[in-house]
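One structure coming up, written as structure tokens, with questions to follow.
Only one protein chain is missing; all other protein chains are in place.
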Amino acid sequence: MKRTALKLGDVVSELRALRLKSLENRQRRDRPPKLPSRKVLVSIADGLRAVLFPNRLGMPDLTNESVDYYVGHTLDVTLRELMVQVRRELRFAGDADATGNSERERAAGITQAFAQRLPRIRSLLESDIQAAYEGDPAARSVDEVLVCYPGITAITYYRLAHDLHRLGAPLIARMISEIAHSSTGIEIHPGAQIGGFFFIDHGTGVVIGETAVIGEHVRLYQAVTLGAKRFPVDEHGALVKGNLRHPIVEDDVVIYAGATILGRITIGRGSTIGGNVWLTRSVPPGSVISQAQTRNEVFDGGAGI
Amino acid sequence: MKRTALKLGDVVSELRALRLKSLENRQRRDRPPKLPSRKVLVSIADGLRAVLFPNRLGMPDLTNESVDYYVGHTLDVTLRELMVQVRRELRFAGDADATGNSERERAAGITQAFAQRLPRIRSLLESDIQAAYEGDPAARSVDEVLVCYPGITAITYYRLAHDLHRLGAPLIARMISEIAHSSTGIEIHPGAQIGGFFFIDHGTGVVIGETAVIGEHVRLYQAVTLGAKRFPVDEHGALVKGNLRHPIVEDDVVIYAGATILGRITIGRGSTIGGNVWLTRSVPPGSVISQAQTRNEVFDGGAGI
Amino acid sequence: MKRTALKLGDVVSELRALRLKSLENRQRRDRPPKLPSRKVLVSIADGLRAVLFPNRLGMPDLTNESVDYYVGHTLDVTLRELMVQVRRELRFAGDADATGNSERERAAGITQAFAQRLPRIRSLLESDIQAAYEGDPAARSVDEVLVCYPGITAITYYRLAHDLHRLGAPLIARMISEIAHSSTGIEIHPGAQIGGFFFIDHGTGVVIGETAVIGEHVRLYQAVTLGAKRFPVDEHGALVKGNLRHPIVEDDVVIYAGATILGRITIGRGSTIGGNVWLTRSVPPGSVISQAQTRNEVFDGGAGI
Amino acid sequence: MKRTALKLGDVVSELRALRLKSLENRQRRDRPPKLPSRKVLVSIADGLRAVLFPNRLGMPDLTNESVDYYVGHTLDVTLRELMVQVRRELRFAGDADATGNSERERAAGITQAFAQRLPRIRSLLESDIQAAYEGDPAARSVDEVLVCYPGITAITYYRLAHDLHRLGAPLIARMISEIAHSSTGIEIHPGAQIGGFFFIDHGTGVVIGETAVIGEHVRLYQAVTLGAKRFPVDEHGALVKGNLRHPIVEDDVVIYAGATILGRITIGRGSTIGGNVWLTRSVPPGSVISQAQTRNEVFDGGAGI
Amino acid sequence: MKRTALKLGDVVSELRALRLKSLENRQRRDRPPKLPSRKVLVSIADGLRAVLFPNRLGMPDLTNESVDYYVGHTLDVTLRELMVQVRRELRFAGDADATGNSERERAAGITQAFAQRLPRIRSLLESDIQAAYEGDPAARSVDEVLVCYPGITAITYYRLAHDLHRLGAPLIARMISEIAHSSTGIEIHPGAQIGGFFFIDHGTGVVIGETAVIGEHVRLYQAVTLGAKRFPVDEHGALVKGNLRHPIVEDDVVIYAGATILGRITIGRGSTIGGNVWLTRSVPPGSVISQAQTRNEVFDGGAGI
Partner (left out) sequence: MKRTALKLGDVVSELRALRLKSLENRQRRDRPPKLPSRKVLVSIADGLRAVLFPNRLGMPDLTNESVDYYVGHTLDVTLRELMVQVRRELRFAGDADATGNSERERAAGITQAFAQRLPRIRSLLESDIQAAYEGDPAARSVDEVLVCYPGITAITYYRLAHDLHRLGAPLIARMISEIAHSSTGIEIHPGAQIGGFFFIDHGTGVVIGETAVIGEHVRLYQAVTLGAKRFPVDEHGALVKGNLRHPIVEDDVVIYAGATILGRITIGRGSTIGGNVWLTRSVPPGSVISQAQTRNEVFDGGAGI
């Protein structure tokens, strides 16, 4: 049985030529530094979730005398892996640091500060779970909510990513947020600010932009977009990056499935936005916005399940 | 090279305090019993799919003389794992059993009854595959449908979960249904009732609620919602759980992409619901519902591909 | 502790009877040949992505002297696995080959031709990454785009699948495209034709049909459908397969979130299609299509983030 | 390509018949209970060694603040696994317990008692390592001794196994001792009693019997046997089990390679037994025993390396 | 941080030159065919042992209704892997086959014949286990013997390897026998012929040669050699391969530790060979051979434990 020649040599050298040309275009002939590893971040995120909810998302057999050993050990391993990844991001970003600290020291500092935030993240997540349990007639227990609801999964990843974003690891934060997006269909940019008691039901297709601000006790359904209306460009036609371009959603707002809310507008406290509504201007507190009456029938309330 | 201190001790004790407080709030100072494991349920669902379609979803090298050994062995391992998980759910639920049977006995009973349902599930799935093959111009063979179509994947998980739900393992059922949601973007509550020859094309964003009832030969496209219109509350303002709140879809109905159908309404046999339609009242058999004429053009038919 | 009898024998024989009946119905009593394995295709796709971007998606520690060894070795292993899978598909399809070549020879030919396409695929992907970087104000570097953006992931799988589809392995192509669908929520049929500098932002819910044609510099947002309007049937009522039924999108078009574009229509060069628009007729170059004015407010531009 | 029939059915039923017959012969028609699992015991032994020497045999990256979490967590997981295996052994042994405790309670008791012995085992092992370091001119550090020397590996397993043997888990003890035998070529029966500062150099082929008693500061070389001279039988010709039949080796004895010492004899304190010596009677303290002068040359001292 | 260049290119090309020269020396410029894989043979041997003793060496949770499914399925998977390896050996050997059968057909034939031998192998192993149990005062149960005794492990591998050797797969047989050698220190050439009720105690260092013949109820202790006395050479000085050069040991013989028995001699039925004896001539039935009286004391019987 003869083996087939695959002309590997040709493909290998063509690909090499393309890589070199691509580096040249970007004036970077030297090997680019390592990026954080998605695979390692998946395991870091699992470790952090286990630390936060050791009995539910960690190890099922923990006892009163063993749970702290488990939490401490998992924390140690996970933070140490995280520190390595943060260091990779800092090197990759390559920007000078005013303090003169090395990347190693800065990575340690970010990781330490992040560790101190974990109890607060746990508290926020408890409020989110509470909100989900109270907001869904199909929920039978808070534990069910924690292990079953994709909305809770996405919010957990978001809350971890958000603190990493704030502390100076925006690339890692983004990668963690994409890990959640891939498994839940819910995309929350780690830059967004979200208060406690936040609940996303069903969730597939939800998109929350980088500069969105969300108050407490807000509830979203699937396919809701909190997006930007337009992208300003500078005098050279290049996108202006980083400006405030996503909505502010105040406390106690409910937004039903498929609603699209665009631009730096404010949804006033206690408002209800109906399913499939398209909204690009602010609405005052207590508003009830539904689709125009040209629909084939009157709007009756919501699209939750 | 000095090692960085991470102040693990502080984080560990703060997290412990939060856990204790959280248990206290729920009047449960003793360690809560174990939940079913998502990871094990993933492997149980894989095992069940392999049992149903051994050559296609199990082992590719099975022969006429070996296939039954494979099916029998996989069934044994999978059901035994399932029995352990069901027992965990029963313990977790903790409700008394009128029969006085132990959790072990009840878990065995549920697992046995479930095993007896597998041939019927296989029959239903064959009808679903047939419907997909006949309904999609891009489908080349029924085997392609089985291994490629996310709609078929989601329906398979649903049919398994539905019988577990009915037999008394609703939490496991829900977890299995979320496993499918995560990989397909299709969410079908295991409580929903769905007849044979069911086909979901593309599927991302489909949501089917707990009390929905779907007849035979029904076809859905991506982003269709069969949801609840409103959530009644009791005199204390708490959600009333479990009432019938999702649509009834009769036989031979087609619902195109993005349609939102809410409330305990009935879509009459043979109806067609157009793409993006928002529907909250019943329609008689044979209806053709499209978006209102205020759209930028006349509706032409469907949103399938 | 008594072990529970599970009546495995009954279930095994009922399932066997169902399998036999099912084969009979399709006049195929003999064991059907093996299908390509989804699990192996996952690893093949990983291998191909590593070959295309060895430092970013392959191994982080490659040096100038080692990178070609890595690429060559990974290519060898991956193509060899691919050849086995292609051979399975050819056997499964079972259609005669005009050239009289064996399945082994044909599989080798397809794999060799595919290998030669890899440099061109890498070039196209570089253009896509460039487009994403330039089109998203939140993007900080092209490397971030490559490792974080689900749109880039989906396009990478699509470009690999498309060449396999063209070269005669449509089932494998479809399976690879479903792997991407499962992880990104973006479904692109491998038969679609898509030019360079293509960018999908957010992406969950995007569906692009088999005969769609997309030019260069096209940008799509989440939940955009490029679908078929209706499915013609032949005189026996069976679907006509393979006819041209999806849109043509010319160069420099932007389509905002939730837009539904159906049928073999043409979106002229440079057009902008607003969010949630429902479109079933061609529009000339330079068109700006928004939702009708019956919406609760004037359309302002886009639904990107 | 035709598949070969393997007549599996015939082999399966012949094997079944043999199993049934074999059970019948032993008057045990019902399924025999589970045995401890060798694979799990391998991982338990690894866990225990990691607990004893966390930096060297556990995890290399432990810090002052994390090492106790690691030790506590590893201990918890390992002891819990051990408890399950001990319970299996007790069930298998099936003998009644005077205390009336259940197998679960007795397994917990044995495991707890064993846990309390670990510090003492660590102390003994430190003395053994010290003895190895001082006794071998090739040893460069005590750490090298711990990670490289098969003698130390074998003694570690022995010291763990010996306490399990004493506490009532002789089968598990024996299995652990065979794990060490397989990897070092050194067989020490867990029933043997061995004092501190014990050193076996090279070790392949060493056999130490069940009732051997070894003092402190004893040194053995490869292929030394401390065996039984004869096996007494009872009036029915059956072996008498459990009588004292292996040597007593007092403190400060050295036994060179290949020496064979048989029967319940005593090697007096401070004696030296030459290489390949065959010894079946007691020798007083301070003896120097070498092979008879019929050898091709005078004995000069030792066979160590 | 600069990466170190390793001059991989030089090493790679020097190694290539050496490989080519080495092939040239052996007149085989074309790539030599694949050998059987040691790693796969390890798993095949595990599978076969599981088939023979499913409850003890296979899966601990088998029930009466599931054990045959397990055995049948494991047999199927294992034999199919074996068939692939046998085919590799036949191709590697490359010798013509008088029957004109293809390597595939011959491999299938060997595998089928081997499968039919498994019940007989199981029967022989039961006799060996019985002999071990009756011959060792430390053995507490036949199950302990099966899972703990390296002698039983070695004999099990030998009995499997011996039938493969006889049926025409001597290389695979040898590799399996080396797998046992590595884990037990006992080397039994698969060509040796060994009757039932065979027991090797302790075993490290035992060597049994290719043409040895051993009767029933024979017992060996550690470090016994049944070897060849001299290797005849032909007129060109090359070794004559395959002639009968190892001992014949008749029924009911006991050979104590360290005895060396060389050449095609016969140890008569019922003989006892003392520890460390060096024997190169036949002895009649009933002989008791001990070391000469020049030893430092009288021989008393045995070196067993």
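General observations
Just so it is clear, A, B, C, D and E label the chains in written order, and each chain counts residues from 1 on its own.
What we mean here is this: a residue touches a chain if its C-beta (ideal position, glycine included) is under 8 Å from a C-beta of that chain, and two chains touch if they have at least 3 such contacts.
Given the structure is predicted, the values throughout are model-derived calculations rather than measurements.
Note that the undisplayed chain, when the full complex is considered, contacts A, C, D, E.
Only one residue in the set D:Ser22, D:Ser37 or D:Thr63 touches the chain that does not appear here, and it is D:Thr63. Note that of D:Pro170, D:Pro190, D:Gly205 or D:Pro247, the residue touching the chain absent from this view is D:Gly205. The chain that is not drawn here is touched, among residues D:Leu18, D:Val40 or D:Cys148, by D:Cys148.
What subunit E contributes to its contact with the hidden chain is residues 4, 6-16, 18-19, 22, 26, 31-32, 34-35, 37-38, 92, 170-171, 174-175, 178, 181-182, 185, 187, 189, 191, 204-205, 207, 209-210, 223, 225-231, 238-243, 245-246, 258, 260, 262-263, 276-281, 289, 291-292, 294. Residue-level contact of subunit D with the missing chain is found at 51-52, 54-56, 60-64, 67-68, 71-72, 75-76, 79-80, 83, 108, 111-112, 115-116, 118-119, 122-123, 126, 134-138, 140, 142-144, 147-150, 183-185, 202, 204-205, 222-223, 257-258, 275-276, 291, 294-305.
Interface with the hidden chain, as seen from subunit A, comprises residues 3, 5-9, 12, 63, 65-66, 69.
Assume only the chains that are shown with their structure count from here on.
Shared contact partners of subunit A and subunit C comprise B. The minimal number of chain-to-chain contact steps leading from subunit A to subunit D is 1. Over half of the residue-numbered contact pairs at B-C are shared with one candidate from B-E, A-D or A-C, namely A-C. In this assembly, D is the chain whose CA centroid lies farthest from the centroid of subunit C. Note on chain placement: the centre of subunit A and the centre of subunit E lie 59 Å apart, centres being C-alpha means. Distance between subunit D and subunit E, defined via averaged C-alpha coordinates, is recorded as 25 Å. Subunit A has residues 31, 61-63, 68, 71-72, 75-76, 80, 185, 204-205, 223, 258, 276, 291-292, 294 in contact with two or more other chains. Here the touching chains pair up as A-B, A-C, A-D, B-C, B-D, B-E, C-E, D-E.
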